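Have a look at this one.
With one protein chain held back, the other chains of the complex are shown just where they sit.
Entry: subunit A
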Amino acid sequence: MVSAVMSGGGGHVGALRSFLKKVVQFVIVLATTLLGLVAVTFFIGRVVPIDPVIAIVGDRASPQVYERVRQELGLDLPLIQQFWIYLKKAVTGDFGNSVLTTNPVLTDIANAFPATLELATLGTLIGVIVGIPLGVLAAVKRGSFIDQFVRVLGLAGYSIPIFWLGLMGLLLFYAKLGWVAGPGRIDVTYSYLYTPVTNIVLLDTAMQGQWDAFWDAVSHIILPACLLGYFSLAYISRMTRSFMLNELAQEYVIAARVKGLSEARVIWRHALRNAAVPLITVIALSYANLLEGSVLTETVFAWPGLGQYITNSLQNADMNAVLGGTLVIGAAFVLLNLVSDLLYRLLDPRTR
């Protein structure tokens, strides 16, 4: 009895210690990842044969203006020194100003990131809600029509260019049928009816009781979100199917069936629960992919998110913005990995 309590207490301390260790580990991973990311992007940005000064002064500036701006940007300093200055500022959250928007890069990202977050979150939700049941069904009815259907659906999701699908979606649901609103995040008529607080339009409009604006925003986001959701579900359903097939072949499933549990209970409560553990990672990865990979969707739908921000910046040699944007995405990637890692531990005691 006593020893049990002791060992229980020791277990708690051990758990706490392991958790702290995990946190420290995470901070180190985050810091080194970001540092590596900054270094690589910074040097690539400086090595490419594009002159950022031209982005600012334009094609026709006099040599004096050109030289002055070059010095203002510190581009006359040695590369290593430039990097060091950049790092020192970046640590304090100062990523410099964007050439294109003239705002501090951090402000721009704070504006653009919520738009991407909103879209990717909704996309992932759709992917999870539709993808998991589909994957489970496909595994259970292996070889059946449903299974074939899910596999084709997944394959198509992989092979059809998102860009094309987006345009087709617009043509059909917006231009032809008029079910949804066109490109953009909210209609101009509504865009001045609410105050951006979180910059997540659905949230802002709902919190401020601007329901017409809210529904207009819904009508704008539904198509791009479904599109991203489709790509997400293509991946999630395929992985769910394979994890479930794996679980259904395990002995404990057979044991459960022998015990006389209902088939539904066996599948949804037992097998899926175990399959859920690796699925968490899949979902997190898919989410991260949507965050970084929504560039084309954002272009087709004129969605003012991070993807569009970075592409625009790249095209205009706006290196401060590119660096800042890349870092945010890098950080999101690392964070999502950590979250999935923690959930993994939580759900699967064996990994504790």
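Here are some notes:
Throughout what follows, contacts are C-beta pairs under 8 Å (C-beta built on N, C-alpha and C of every residue); 3 or more make two chains touch, one makes a residue touch a chain; residues count from 1.
Just so it is clear, contacts and distances are computed from a predicted model.
As stated in its UniProt record, the chain not included in the shown complex is "ABC transporter substrate-binding protein", which appears among "SRPBCC domain-containing protein", "ABC transporter substrate-binding protein", "CheW-like domain-containing protein" or "ABC transmembrane type-1 domain-containing protein". Set against the missing chain, the residues A:T33, A:S191 or A:N246 yield one that touches it, A:S191.
From the set A:F113, A:Y287 or A:Y309, the residue in touch with the chain omitted from the display is A:Y309, counting the whole complex. Take subunit A: the residues that touch the chain left off the picture are 48-51, 54-65, 68, 98-103, 108, 111, 167, 170-171, 174-175, 178, 181-184, 187-192, 212, 299-302, 304, 308-309, 312, 315-317.
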